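My structure is below; once you've seen it, I'll send some questions.
What you see is the complex with one protein chain gone and the rest in place.
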Amino acid sequence: MSREFFKNRIFPVLFMFVITLVFISVTTVIYTITKDTIKFNESLRLRRAILFAAGAAIPEDQDEIEKIIAKRVKEVKDDKGNTQYYIVYKEDLTAVNSYVIIKKGAGLWGTITMAVGFDGGIKSLRGVEVIDQNETPGLGGRISESWFKEQFRGKKSPFTKVAEGEPADENQFQAITGATFSSNAIMDILNTSSIDIKEIAGDSR
Amino acid sequence: METFKIKRIFSDNLGRNNPVFAQVLGICSTLAVTNVMKNTVVMCVGLIFVTGLSSLTVSLMREYIPSRIRMMVETLIIASYVIIVDIVLKAYLPDVSRQLGPYVGLIITNCIIMGRAEAFALSNPPGLSFLDGVVSGLGYSYVLLVIAFFRELLGSGSIWGFRVLGAWWTNWSIMVMAPGAFFMLAIFIWIVKGSLIKEEGGNNK
Partner (left out) sequence: MTEGITFYAIFFAAIFTNNILLTNYLGMCSFLAVSREVKTSVGLGMAVIFVMAVTSALNWLAYRYILVPLDLVYLRYIIFIVIIAAFVQLIEMIIERVSDSLYASLGIFLPLITVNCAILGVSLFMIIRDYHFLSSFFYGLGSGIGWALAIVAMAGIRQKMTRSRVPKGLAGAGITLIIAGIMALAFMGFSGMIKIS
């Protein structure tokens, strides 16, 4: 009777417990091994995004990127220690090349995080980079494609959109066909970024 | 006996009993990323890895798993391998991982993996089970790759991200959106089933 009870009730629970423990340990080991690589990837991605948005050349070599960041980029924090924006100086460090702000906005499927870079006079865009997004691959996901991102260089706020493939003037950008929502999200992010950066960086100039 | 079984594994999974068009199993998680071929390939590689190894593991433990909690143990095993795939993608292919988003996690609920574990691995030795898992993953992958090929070609005019159709081509946005996958898969099943029926009709006469 008690043997039966053990076999039917206790053993399965014990078995499940042990198996769970084993598999959790295995995954934890793998996670710990790759943790630093993942962290490093993420910080590298942010650095590249800042340089891309500032319109600066991005070297292939990771150490070179570190050097440029250390030399030309200054992080500006508010009173509470949160990052507000980044100042990217010109190569000879004589003047400000770009103000880069990291901005989040609601996309169709989730948060879109972007690095938005403005020129030293905060008049036009130096460049934009999409850091994170969960839009539909092949549709809204195309906001990460380079033709989409490159078109923003030199554009001025307030931003409006035109259909894909149409000619755009200095305030306009080409939206993505079939991804109205994602395109609108980008438009909103850019417009709020331009208002915000004027407010927080405008007087520090 | 052994060679017969191996032959069966190939004919069952790649031929007319291919799980996708015989029972339409397991398309949930992967159909969503078939609008871009690159993502499909990564998803399929991940899936083959998980099916192969989880079949192997289930088979190794098949004599010890209490039948009451069989499904839970299988799910746990599958989930662990999926986590490994997820971590590895994050560490070494961060861009792809970002594109696939939550779909990698959904490999867990792919019915094919569970199905192979239940139907094959529980009653067969580890070597065969591993082979069966890998081959069934392959059988599944080629169907999805065909679908992805046509969806990307018709929907974006490109293959593997390179534009192959000229400017004269108007993208069928519907192919990239959800309904496109349903139609493509239905047409594919229609063609395969239709030709199988014809073959059988011919044999009967």
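Note that the chains are named A and B in the order they appear, and that numbering of residues resets to 1 at the start of each chain.
Assume contacts are C-beta pairs under 8 Å (C-beta built on N, C-alpha and C of every residue); 3 or more make two chains touch, one makes a residue touch a chain.
It should be emphasised that the depicted structure is a prediction, and the values quoted were computed from it without experimental measurement.
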Q | From A:N8, A:Q62 or A:T111, residue that would touch the chain that is not displayed | A | A:T111
Q. Among B:M71, B:A119 or B:V164, which residue is in contact with the omitted chain in the full complex?
A. B:M71
**Q.** Among B:C111, B:V146 or B:L165, residue touching the chain not depicted
**A.** B:C111
(Q) For review purposes, identify every residue of chain A that touches the missing chain, sorted by number. (A) 20, 23-24, 27-28, 31, 106, 108-111, 134, 181, 184-185, 188
**Q.** For chain B, the residues touching the chain missing from this view
**A.** 21, 23-29, 31-32, 71-72, 75-76, 79-80, 82-83, 86-87, 101-102, 105-106, 108-111, 114, 174, 177-183, 185-186, 189-197
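One rule holds in what follows: only the chains that are shown with their structure count from here on.
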Q: Report the residues of chain B in contact with chain A in the complex, numbered from low to high.
A: 33, 35-36, 39, 64-66, 68-69, 72-73, 76-77, 79-80, 83-84, 87-88, 90-92, 94, 98-102, 152, 155-156, 171, 173, 176-177
**Q.** Touching residues on chain A, where the partner in the complex is chain B
**A.** 8, 11-12, 15-16, 19-20, 23-24, 26-27, 30-31, 34, 37-38, 41-42, 45, 109, 132-134, 136-139, 141, 177-178
